[in-house]
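Here the complex is missing a single protein chain, while all its other protein chains stay put.
We call the chains A, B and C, going by the order they appear; numbering starts again at 1 in every chain.
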Amino acid sequence: MADTKYNFKDFKSDQEIRWCPGCGDIAILMSVQKAMAALDYDKEDYAVISGIGCSSRFPYYMNTYGFHGIHGRAGVLASGVKTANPKLSVWQITGDGDGLAIGGNHFIHEIRRNIDLNIVLFNNQIYGLTKGQYSPTSLFGQVTKSSPYGTIEQPFHPGELVIGARGKFFARSIDNKVADTTEILIQADKHKGASVVEILQNCVIYNNGAHNAITSKETRDDNQIWLKHGEPMIFGKEKNKGLILDGLNLKVVTIGENGISKDDILVHDAHQELPYIHLALINMAVADGFPVAFGIIRSVEAPSYEVLLEEQIKDVQSRSKIKNVDDLLLSGNTWTVD
Amino acid sequence: MADTKYNFKDFKSDQEIRWCPGCGDIAILMSVQKAMAALDYDKEDYAVISGIGCSSRFPYYMNTYGFHGIHGRAGVLASGVKTANPKLSVWQITGDGDGLAIGGNHFIHEIRRNIDLNIVLFNNQIYGLTKGQYSPTSLFGQVTKSSPYGTIEQPFHPGELVIGARGKFFARSIDNKVADTTEILIQADKHKGASVVEILQNCVIYNNGAHNAITSKETRDDNQIWLKHGEPMIFGKEKNKGLILDGLNLKVVTIGENGISKDDILVHDAHQELPYIHLALINMAVADGFPVAFGIIRSVEAPSYEVLLEEQIKDVQSRSKIKNVDDLLLSGNTWTVD
Amino acid sequence: MDKKIIEVDQVVIKFAGDSGDGMQLTGTQFSNTSALIGDDVSTFPDYPAEIRAPQGTVGGVSGFQLNFGKKVNTPGDFPDVLVAMNPAALKANVGWVKDGATIIIDTDSFTDKNFVKAGCDAEKLKEIYNDYNVIEAPITSLTKESLKDTELDAKSKTRSKNMFALGMVYCIFDRPLEHSIKFLENKFAKKIEIAEANIKVLKDGFNYAVTIHAMPSFRVHSSTIEKGVYRNINGNTATSWGLLAAAEKANLPFFLGSYPITPASEILVEIEKRRDLGAKAFQAEDEIGGIMTSIGAAFAGHLAATSTSGPGLALKSEALGLAVITELPLVVVNVQRGGPSTGLPTKTEQSDLFQALFGRNGESPVPVIAASTPSNCFNYAFEAARIALEHMTPVLLLTDGFIANGTEPWKIPSMKDMPEIKTQFIGKDEKEYLPYLRDKNMVRKWAVPGMKGFEHRVGGLEKMEVTGNVSYIPENHEAMSIERDEKVKLIVNDIPELKVEGNKDADVLVVGWGSTYGHLTTAVREMNGAGTKVAHAHFNYINPLPKNTAEVLSNYKEIIVFELNLGQFAKYLRMMHPTNHYEYYDKVQGLPLTVKEIKTKVNQILEQL
Partner (left out) sequence: MDKKIIEVDQVVIKFAGDSGDGMQLTGTQFSNTSALIGDDVSTFPDYPAEIRAPQGTVGGVSGFQLNFGKKVNTPGDFPDVLVAMNPAALKANVGWVKDGATIIIDTDSFTDKNFVKAGCDAEKLKEIYNDYNVIEAPITSLTKESLKDTELDAKSKTRSKNMFALGMVYCIFDRPLEHSIKFLENKFAKKIEIAEANIKVLKDGFNYAVTIHAMPSFRVHSSTIEKGVYRNINGNTATSWGLLAAAEKANLPFFLGSYPITPASEILVEIEKRRDLGAKAFQAEDEIGGIMTSIGAAFAGHLAATSTSGPGLALKSEALGLAVITELPLVVVNVQRGGPSTGLPTKTEQSDLFQALFGRNGESPVPVIAASTPSNCFNYAFEAARIALEHMTPVLLLTDGFIANGTEPWKIPSMKDMPEIKTQFIGKDEKEYLPYLRDKNMVRKWAVPGMKGFEHRVGGLEKMEVTGNVSYIPENHEAMSIERDEKVKLIVNDIPELKVEGNKDADVLVVGWGSTYGHLTTAVREMNGAGTKVAHAHFNYINPLPKNTAEVLSNYKEIIVFELNLGQFAKYLRMMHPTNHYEYYDKVQGLPLTVKEIKTKVNQILEQL
């Protein structure tokens, strides 16, 4: 495909980065640039599409074709680009407000259609650009500009919504884990169909430390589990904790305790069609005594929309007598006046 | 609460019913009227709110307060009514196009917020009013006006989307099963929070027989399972089939065969918080050798939005010194010129 | 433009079915009701030749033709509407109906058996779908269903199906049911259950037509018939084909993002069929998705369009602003219907003009053009695409329910005769691409993903002249605002001048725009024919207005603006050309103008001169 190989710097545009110093977006930008450099496309075949929000400024910093859309519409804009030209590698950049508040419908529909997009969801659990109102992923009770007495709304779990929309690919990462994020993004691109990558992102200004329980140095080993397809679900500082199935529920166990050995630990199967374990993994939360799941949680093959469309076009073309507009205009009943 | 009791005819308006003869909507109308007559509200405390579609004409046929909204917006219209006046019993009537295509975002957000609405989703797997284009629940490959070569889109499973949006109540019924539907609707109203009732509805004109595999006389006993909380999941003409758990998956078994007794059959627990079995039940399909699940599949208690809001108001009022607008205007820094 | 004759002041209906189908009663009922509400009516019953012709055969077809409206003298030559209760009735009559007529068929009777009886080929008959406005209805089964709770025997039930058909036709022509209800009550005074059954079925037929958005079509004759190959075409098909033609001419792939809405859905449906031409139709989850996927496709280098009607255009207005500021080519087709809000979705109106011109936030100029006949929807759709591609701008094309659904004979153009379209692609060999560098028409160049070396970013924030980088500089914002405005204004040099028809020396100028053309031109021709001098200027280009607009308008003592709204175009003319005085004739009834009311108004103004 590509006739040149790139360095991640080739993907930097000449525009100055305007995110706040320390904003998680900056690291994600790096991860995306590295992923693109590692992938096999020509640079002109990348398109980076966003809505509106701090995160959605992303395309301006990429030296690719880019489109900074309107609020909530990244999904449909990207769907149009990819459907029009399936050869492109299309990256949708969206925030928890852009993608799940105003853009929630496009989000579930692009997943349902399974259009081959890389959907990168920057989840900082806040509206950054408009200065700190709560978003659909803000925690219940969270005090923000627009919830001075605490929100009274249950947040979405983005991964759960992906499953609800019959999604085939869902992964989760953390802004400053550049190497892991890069690898996940590469896999997301390779997966054909709608791939959703949720990245826990820190907004240093309006929701600083929102993910601390998961990401802080002290607790991260016990509160993160990085899943790999085909490998047992083991985590913890000592690598001695694991997940098993207890009836229909997941349970945290310690290897070596209560007769549990490594072999008892559940092996991650990202490829299974049935979503129940994936959903359970997605819903694990520190508050319930579970580690939070990262990595590629679900990755199931299914035909993607734009491919089916091209196939249908070819099929119809092979059968139709109408080859051009003149044929069309003359099709059906006509008569001649002379 | 109520000072009179009603007959279902009290809920008929003087407007002529304009649905096609044989349309499933007509039976659903009857079910709703019967449910309202059986419930404990005064008639003036019902509000029936819809979007646009054949199904959405519903309010005109009800002798209650009613609002025929705009396409896709039934959910937000109903949310406004209920939030404004929590004493009302608010019924949202919506179609698969109205509720899941253009209105999909409001649908998932009203569920997430858990506003106490009775959301009745008329699923005929087609756009009726606009004369037969495919909807987000039309089957993959279905030929319709707008998919002359068959759709290339995977349909939503409404119940799955409800779970994806963290829904607490989901039930399923069939248009012409008036008694069952009535009972389910009564329970949906009694459930506090967003209650979604999907009704398989037959559009005799544009999608006649869409649900035949499930509803036809010959197959219905084997292809339907009616779930009741606390009762074993048994079905079939002979009442000798049942569901068990096989690992994480559901499996159809025959009582009396392979050593299976009635006691082995899974007992339906609609109240369990964890959604995995509910999701598996929702996803059962005839094509996969399963019966389709009906009845109240999920019913979990959780605080509803409008109640939390009223509580928060009371709480803040008890603590604030500002009791009226004069207090507000004079709060903070002021100075006097004289 | 060839001369159009429009005759919708009169409608000819033919009810046709088996002798036992009660067509005579049906026809009589419709005639009486029409007469009672003030129409002129002329009828022509035609019974089968054989007394007891076998059921379902052509020989057994019984028909009733009637003509109603203003100044009706004859039962009419050719029906505008045919109700065909079975294949034989269709076969016997289809050769006589007008081009593009509305044909209501009872699909239940269109069985293989009946085709054999009628002695006709099922496949062959299906071709009528291309040429006529066919309304399918399972009349027999709906009638049975309607009466399933009554005690009547099966035969009596089936016999009331003529009332279902009558109900549908009542609905389509806005006739009241009262008269027929009274008639049935009297006729079956002693068989209450039969009266009730018939009344129920009558109402159900009426409601069914409401529910399925059944709409009549109208048709236009050409009085000057040029040589050539002809076909029938309605406005929605012509619009779809015009867009496809533009894509082919510009050598671009075509993309339509849309969401169904009456009366625009057929554009989506037509493009969905055209996979054979490689066209991509995307049925989005809503109207916003429709336009946004199209903007995405435009960014990716397609000729992209989106189609909708009033409420859908409202939803698209934010995204249309994005197309304005990104200066991407896009065609937005708005098939107007009765408003406000859901309004009268199956009725025609011209009340989205203001929305088309002004319905966006900020200074957001968009060229607006309007088709005026079913067949010239082809030309104006092509033209909208041409302007969009050559001037790098979204273009709004207005049609309405009347022409979208109406059919007329159309001399088929050849693609080689269609105008060239010069897309504004940056040359592949250019060294540099400056996204917002403008030419003398203020038009920027187009570079699309996949073009090497021209990577760039567009978006909704104000951007710097030439480079297109985001810019908050006050003077730049003003400059760009004016350039965007100027770009649209400059299109004036690329569109034809306004023509005046009728008597150019008249004192009175009749002005119209869009779909009122047929009625206005007919009225003006007839008046001039009768010796009253009247001129007629009809607008297809609305923003910008043709260059010679001021000059034309200043030539007349009185200008009368006819339109199907509360005076939007007249107000717009006042805004743009305030020195003239304008008289208004506004109609907001969901109906087209009639030739008669046009003449009355013009005469009234003439008397005052």
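We adopt the following convention: a residue touches a chain if its C-beta (ideal position, glycine included) is under 8 Å from a C-beta of that chain, and two chains touch if they have at least 3 such contacts.
Only a predicted model underlies this, so the values are computations on that prediction, with no experimental measurement involved.
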Based on the whole assembly, the unshown chain contacts which displayed chains? A, B, C
Which residue of C:Leu82, C:Leu147, C:Leu322 or C:Ile491 touches the chain not shown here: C:Leu322
Given B:Val76, B:Val204 or B:Ile234, the correct residue touching the omitted chain is B:Val76
Among C:Thr342, C:Asn441, C:Asn503 or C:Asn528, which residue is in touch with the absent chain? C:Thr342
For chain A, residues touching the missing partner are 16-22, 52, 54, 70-72, 101-102, 104, 127-131, 133-134, 136, 145-149, 204-205
Touching the hidden chain in the full complex, which residues of chain B are there? Just list them. 13, 15, 42-47, 49, 52, 59-60, 62-70, 73, 76-85, 87-88, 105-106, 109, 309, 312-313, 316-317, 319-320, 322-326, 328-338
I need the residue numbers on chain C that touch the omitted chain, in ascending order. 174, 210, 309-311, 313-315, 317-318, 321-322, 324-326, 338-345, 347, 349, 351-352, 354-355, 357-364, 459-462, 472-475, 477-478, 481-482, 484-485, 565-566, 571-572, 574-575, 578-579, 587-591
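The definition used in the following text is that only the chains that are shown with their structure count from here on.
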Just curious, how far off is chain B from chain A if you go by their C-alpha centres, in Å? 29
I'd like the Å distance between the centres of chain B and chain C, where a centre is the mean of that chain's Cα atoms. 37
Residue numbers in chain B touching 2 or more other chains? 101-102, 104, 136, 149
Would you pick out the residues of chain C that each touch at least 2 other chains? 275, 285-286
